[in-house]
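Removed: one protein chain of the complex. Kept in place: all other protein chains.
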Amino acid sequence: MLTRDQNTLLVQTGPDTPMGRLFRRYWIPALLAEELPGPDCDPVRVKLLGEQLIAFRDSEGRIGLLDEFCSHRTASLYFGRNEECGLRCAYHGWKYDVEGNCVDMPSEPANSKFKSRIKQKAYPCVERGGVIWTYMGPPELKPEVPELEWAMLGDGQRFVSKRLQESNYLQAMEGGIDSSHVSFAHRFNLDDDPMHSGTEGNKYLKADTRPKFEVAESDGGLVIGARRNANDEEYYWRITQWIMPWYTIIPPFGTHNPLGGHAWVPIDDTTCWAWSINYHPTRELREDELAAMQNGDGIHSKYVPGTYRPLANKDNDYLMDREAQRQKKTFSGIEGISAQDFSLQESMGAICDRTKERLGTSDAGIILARRRLLAVLDDLEDESLPGLETEHQRVRSTSILLPKATPFKEGAGEALHMVEGEDFVSI
Amino acid sequence: MLTRDQNTLLVQTGPDTPMGRLFRRYWIPALLAEELPGPDCDPVRVKLLGEQLIAFRDSEGRIGLLDEFCSHRTASLYFGRNEECGLRCAYHGWKYDVEGNCVDMPSEPANSKFKSRIKQKAYPCVERGGVIWTYMGPPELKPEVPELEWAMLGDGQRFVSKRLQESNYLQAMEGGIDSSHVSFAHRFNLDDDPMHSGTEGNKYLKADTRPKFEVAESDGGLVIGARRNANDEEYYWRITQWIMPWYTIIPPFGTHNPLGGHAWVPIDDTTCWAWSINYHPTRELREDELAAMQNGDGIHSKYVPGTYRPLANKDNDYLMDREAQRQKKTFSGIEGISAQDFSLQESMGAICDRTKERLGTSDAGIILARRRLLAVLDDLEDESLPGLETEHQRVRSTSILLPKATPFKEGAGEALHMVEGEDFVSI
Partner (left out) sequence: MLTRDQNTLLVQTGPDTPMGRLFRRYWIPALLAEELPGPDCDPVRVKLLGEQLIAFRDSEGRIGLLDEFCSHRTASLYFGRNEECGLRCAYHGWKYDVEGNCVDMPSEPANSKFKSRIKQKAYPCVERGGVIWTYMGPPELKPEVPELEWAMLGDGQRFVSKRLQESNYLQAMEGGIDSSHVSFAHRFNLDDDPMHSGTEGNKYLKADTRPKFEVAESDGGLVIGARRNANDEEYYWRITQWIMPWYTIIPPFGTHNPLGGHAWVPIDDTTCWAWSINYHPTRELREDELAAMQNGDGIHSKYVPGTYRPLANKDNDYLMDREAQRQKKTFSGIEGISAQDFSLQESMGAICDRTKERLGTSDAGIILARRRLLAVLDDLEDESLPGLETEHQRVRSTSILLPKATPFKEGAGEALHMVEGEDFVSI
């Protein structure tokens, strides 16, 4: 349970908010690389942290991310012409390069110096891991480009999708931190999930619905251990990494299945992008795996055609099927791991009112993540922040059996760190 | 005409408003019984007086009406599993019984006492007269279950429907109190209305559009007499009962036709449920009558499929037919008694601005109903309130011819009281 002020601090991410300033210290997943397929492709509207922007790739392939509205008369650059190394406003022809410089102003006298005084807001972008990232913070504090494991792999080893979530980012991210709901919301679907197949983890998940949580701070955020009974001597540990400000890594199910992870990125205060990534550090994804992911299975989604909005959404009650619920084909009546999560998260309202909740011991990860986010607000000006340095990002989640007496961080040891080219640890 | 403050007092019914507190002293029609057809049926979202709730019937057939949002993390219980005598949240499996007790908390340690400290908001419910009623007020002040005539009859003697009205409850209820509009809004349709057929009442209604109103306080609310000319010696009186807080009984048209009544129940401040009831105290409804009611005739409505929203609604201009209006098939161009009323009521705006109206003598019933509602706000803490006691509810409307010199209340006499098993009085 939070005070109203604490909740407000956590959920608001616009330009002039504390959390908005914090998030602007990090690189932000902005678009799928495929949304800007090549030089001079169509400009794309992008909204991030409440700012309306326009993305384009110029004739040389450079990526621009500009204020959507032209400096001149505030017409949208969405209608602009992307040609000859710049985006030209369709109203009076002002043209900007990827850095926001006004490189042509054909409506003013040829000898005018006016254009040198115009600077369209522009954010630097890089492409890595199938994602176009941007940095919206103070230039002098720009950190290194993220080196999350999934972002550093070869293209064949990774599948990235994004999905519109019609709620604040925080309740979405809390779902990614929360290992406890898996035994319920996904209970009847663990066996058919492509990421879960053929492992003994499902067995423990279903048998013990009351995980005991232990949470430790990491350099980048939190390491969240959820302990379930396995046998007389051992516990089954599912250990989740939360990397500031919004990345979660799902504990694996066997080493033969791909890993999964998420990024939970605010569009504005009432919607967010749920980024979903499957990847395998030591092999390429198989065709059948890719086909399932492209089909929207597992943590990915089926879309309303032409959009990134899920086909099952609040306007159609997430295609609720009460009969399937009654027959224990699904726990909530909603089909698909992804929709099972976001239907419940969106049902809390656009912004969850955390003054009304009653948290238990199984919410330890969520409680500490909120606490850490709020605490970091005091260090907004620090050069280093949790999760900012690439070393903080080179971590792994794991699922292991440990003797009952062994503390989980000690027992997991190197399994929590990424080692390039080497496999991860999972039962 | 009201002051802005008076209007605000009357129209706002949320938990912390005076009128909201008053309404919470009464039993409230919450759902049609058919919406919860049997044990372990689908949970149903319910909104009443601004509160979002979830209704269900447990394995034993008991009715629960809980806060929609789980005490734990505020996910909607709409996605919950209704099984084994409780509703289980789909997120982390917390389970509530119909009284809001947390009877299972499988996400917490088996020996946790946490669940005994959790109480989901729950309102008591009863089923009577085809309606599920709830009581949302202070438990120690809970009154007896309503004994309105239509609620006490056998199932075959009654037909109940509900309809979404997209306006504040008050302008809807005022339509129910107002006998004067019948001569206009329904003018060309009185003869084909099933409740009106074969009576001389229509004749007087059309001949004298200028009823003279006399209004008297009753124990339960108001008795509103509308006097029209009949012949040299007599007046035709249509006498309407308004029973606090929101019931109206339509004066009858002959004793061979069913009676009609309404309840006008706030969903929130801009929408309400218009409950419509036909009933006959001394006989079962005929098949042809039931067929017409099910078809949405008379005071009932045709719906957008799968909803209780009328097919003729503000998004389609109530299926306005100007040609029918010109040809005097309908007075306003709208078809159907019910839609003729709510189209005009909704056209006042979501909340009627009563600072702008100019009331005449024909508005006496409305004026006094508002006055009485406002006056009762001073007695909010009283044990007894008008309309609260079952004796207040055992009343009837009537339509009679009275000698010109006879005062209407005196002339109507026992016709205004319900006598079980005996017929009502009407010409």
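Which chain is which? They are A and B, in the order written, and residues in each are numbered from 1.
Quick note on the criterion: contacts are C-beta pairs under 8 Å (C-beta built on N, C-alpha and C of every residue); 3 or more make two chains touch, one makes a residue touch a chain.
Quantities reported herein were computed from a predicted structural model and do not represent experimental measurements.
Student: Which residue, B:344, B:374 or B:401, contacts the hidden chain when the whole complex is considered?
Tutor: Among B:344, B:374 or B:401, only B:344 touches the chain that is not shown.
Student: Would you mind spotting which of A:61, A:106, A:156 or A:198 touches the chain that isn't drawn?
Tutor: Candidates A:61, A:106, A:156 or A:198; residue touching the omitted chain: A:106.
Student: Which of B:62, B:212, B:371 or B:409 touches the chain that is not shown?
Tutor: That would be B:212, which touches the missing chain.
Student: Considering the complete complex, identify which of B:47, B:119 or B:181 is in touch with the unshown chain.
Tutor: The missing chain is touched by B:181.
Student: Where the complex has a chain not shown, which of A:12, A:71, A:134 or A:325 is the residue touching it?
Tutor: A:71
Student: On chain A, where is the contact patch with the chain that was removed from view?
Tutor: 42, 69, 71-76, 78-81, 89-93, 105-110, 112, 114, 118
Student: I need the residue numbers on chain B that touch the omitted chain, in ascending order.
Tutor: Where chain B meets the chain not shown: residues 174, 180-181, 183-185, 209-212, 320, 322, 325, 331-334, 340, 343-345, 347-349, 352-354, 356-363.
In this text, only the chains that are shown with their structure count from here on.
Student: Rounded to the nearest whole Å, what is the centre-to-centre distance of chain A and chain B, using the mean of the C-alpha atoms as each centre?
Tutor: 48
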